[in-house]
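Please read the structure below before turning to the comments.
The complex appears here minus one protein chain, its other protein chains still in place.
Note that the chains are named A and B in the order they appear, and that numbering of residues resets to 1 at the start of each chain.
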Amino acid sequence: MADIRLEGVGHSYDGGRTWAVKPMTWTWRGSRAYALLGPSGCGKTTLLNIISGLIIPTVGRVFFDDRDVTGVPTAGRNIAQVFQFPVLYEEMSVYDNLAFPLRNRKYPAKEVDQRVRQVARLLSLEEHLGRRSRRLDAGRQQIVSLGRGLVRSQVAAVLLDEPLTVVDPALKWTLRSKLKEIHRDTGHTLVYVTHDQTEALTFADEVVVVNDGAIVQAGEPAELFLSPAHEFVGHFIGSPGMNMLPAEIVAGVVRIGPSEVGLAAADGVHAGRSDVEAADGLPAGPVRIGVRPEFVVIGGPRRSPGVAATVTGTDRMGAYDLVHTLVGEHPVLVKTEAGALHEPGSAAFLHFPAERTFLFRDQVRCGSLAPLDGRSTA
Amino acid sequence: MTLILDGVFVRRRGETWLDDVRLELSNGMTTLVGPMTAGKTTLMRVAAGLSPPDSGRVMVDGKDVTSISVRKRSVAFVYQQFINYPSLTVYENIASPLRLDPGFRRDGIDRRVREVAELMGLAALLGRRPAELSGGQQQRTAIARALARPVDVLLLDEPLANLDFKLREQLRADLKAMFADSSGVVLYATADPNEALTFAAPTVVLGEGRVQHIGDAAEMYARPPTLAVAATLSDPPLNLLPGVVRDGRIECLGAEFPAPRAHPSGRTVTLGVRPHQVRLERGGPGALEWPAEIRLAEVTGSATFLHLLLRDQVHLVAHLPGTRQFTPGGSAVAYVDPAHVLVFDEDGARLPATGAAEVDLHG
Partner (left out) sequence: MTEVGEEPRADLKRRNNRAWWLVLPVVVSVAFTAVIPLMTVVNFSVQDVFTPSDRIFVGLEWFRSITRDPEVRSAFVRTLLFSAQVLLLEIPLGVALAVCMPRRGVWVSVALVLVALPLLIPWNVVGTIWQIFARGDIGLGGWAVNHVPGVDFNYTLDSTDAWITVLVMDVWHWTPLVALLAYAGLRSIPEPYFQAAQIDAASAWATFRHIQLPRLRGVLTIAILLRFMDSFMIYTEPFVVTGGGPGNATSFLSILLSKIAVGQFDLGPAGAFSLLYFLFVQILCYVFFTVLTRSGR
């Protein structure tokens, strides 16, 4: 399977005034399953259309392995794409819809029949094969569209644009595991656009998070959750998102108001900027602390490092409790075992575990919290 | 304002799409939840007057409107497959229903359009045409148009399906607040149980064209009367295991526990186990235990979905908190507290525990 390389690719719908996709260089590696995750309007569909050739990017070049396909029309790229909303050839039967991409490519009749039936079996469409496609309900229509994307055996990549949104949750789970099966069997390069994080995180080998036309982080699902490289990733992935708190670094120690919460350790990833800085922690000045509700420890001994907070309420969510607290005037959510007792109005003490608490400057992660080790500025 | 569906039947091509639907909706919001083929859209089309029922009546405020055309009724409808006017800007799309409403003056229209556009996060896009929007933005425009004009009956068919998670969470809260003091009937259809649970509005569970149950969503989740209701309100899907009753105990794949209430020996039952009730550590005494083969672990960071294969090729999904590493092919033991097992008889009715001792199945 081909690697798909975007070199300096960007797209603007209004002649360069604003970028729907900001110029980026990025490679989709062959045979991998990617999830493209991001908020509505961030440029996901635009990015897919650039790959499939439905949009010629304003700047940059697109390569399939070493072949420059920037100017090659869609039909010449051998890409399968499923659109965000069901697109069907309405007057054709479901069977003919599925056969259409194969017949256009002059597959022999026997193979067409075999492939169509195989895909229909996989997607449980067998009993609907003879029906006119526009008679189906929206969910089924979307499944037929999905089938049209999967019916070809030889494709450079399969691009799926939110293929399961109008499908009900129970079926979604089944289809997702079937898709995964198909991916395992065929080894296609797969890019799966979704706004559903569970879907993205359970489906993909690698999740690519896009915000405002730019890739902010890519990595394995757990990595994005445990170690976000950007405030946006912290906020967007996880429910509820990451707690963000303003803080300050003073002589290498991170403080929230007067409380010390830990040492500031510069990030390995960003350490290349200056070894001196990396060794000494981060330069003094304001930072933002990010820590997920799952990792904040509430209660425990009232000692440094840590910060005092006021409990404002508790949501009982069934499987867990969500405790709302205020540190100064900044809300901090804490996820705890079900049944914890935290009276509204009571004082609490929060600890931020070192490896799971990160420091951000200009939205980008610059470091993380390290244990205080008795060192202190006070 | 009330909307009543009275014995509504819809049959198409030999299939029954709606089967004797009886509903009484009053002011404010009602959630309609059910899987894809339940007939939600058909029900809404009948309620709107877009397609006539084969039999039965639709009444608004006690008046039979079954044969009155949709144009003469005060209804708004957001389709699952939404439609915008392609040649109008977002602003004009939202304003169009207001222009037909004699209750709105010019400045009133402008104010209202900007208000709903703000709510839907479209304020910066008012000058664009639908073709120049992303999929989610188009969907939001359609919702905004339906919300703009106050109507007697507002029907929303999975309106948030195409929006991203964070936006959906926020809009759910906004819509809930907006509908709370509505003087019209709002019917909100969704296939997503979480949506029904967060709205915490009166909820109608629809399945196979029939009203399965009406009540409070959280209550139905905690104590589902039937298998259909339990399955509809579970995401991730409810695990279903086969069981059989013997001498007041239920046997299931080698494990057994006391039946929640007396049931004839030899009868088969279906056990429903919610994924988050499955543990890999032995909890209290008397926990059901099933040795299992690990098929697949899906890690989302905050949680891990573990797909297990039990005896007799029965599938079980466990929703475990946190990130955990598993090797596919390895073995594990699944533990479930019998108090959290839902037991359904052959007809799909739940066998609740006798007496008042029923635990809160939420936990």
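Basically, contacts are C-beta pairs under 8 Å (C-beta built on N, C-alpha and C of every residue); 3 or more make two chains touch, one makes a residue touch a chain.
Because the structure is a prediction, the values reported are computed rather than measured.
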{"item": "Options B:Thr2, B:Ser74 or B:Ser96, residue touching the unrepresented chain", "value": "B:Ser74"}
{"item": "Chain not shown: contacting residue from B:Val151, B:Leu227, B:Val278 or B:Val341", "value": "B:Val151"}
{"item": "Selected residue (touches chain absent from view) among B:Asp20, B:Asp54, B:Asp101 or B:Glu256", "value": "B:Asp101"}
{"item": "Omitted-chain contact residue, chosen from A:Ala35, A:Ile50 or A:Ala80", "value": "A:Ala80"}
{"item": "Chain not shown: contacting residue from A:His11, A:Arg148, A:His235 or A:Arg255", "value": "A:Arg148"}
{"item": "Contacts of chain A with the absent chain, listed as residue ranges", "value": "49, 52-54, 73-75, 79-81, 83-85, 87, 89-92, 100-101, 104-105, 145, 148"}
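Just so we're on the same page, only the chains that are shown with their structure count from here on.
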{"item": "Chain centre separation (chain A, chain B; CA means) in Å", "value": "25"}
{"item": "In the complex with chain B, residue positions of chain A that touch it", "value": "13, 38-41, 44-46, 84-86, 137-140, 161-162, 165-171, 173, 177, 195-198, 201-203, 221-222, 224-226, 235-239, 241, 292, 294, 316, 318-320, 338-339"}
{"item": "Sites on chain B touched by chain A in the complex", "value": "35-37, 41, 80-81, 132-137, 140, 158, 161-169, 191-193, 231, 235-237, 276, 296, 298-302, 305, 307, 319, 321-323, 362-363"}
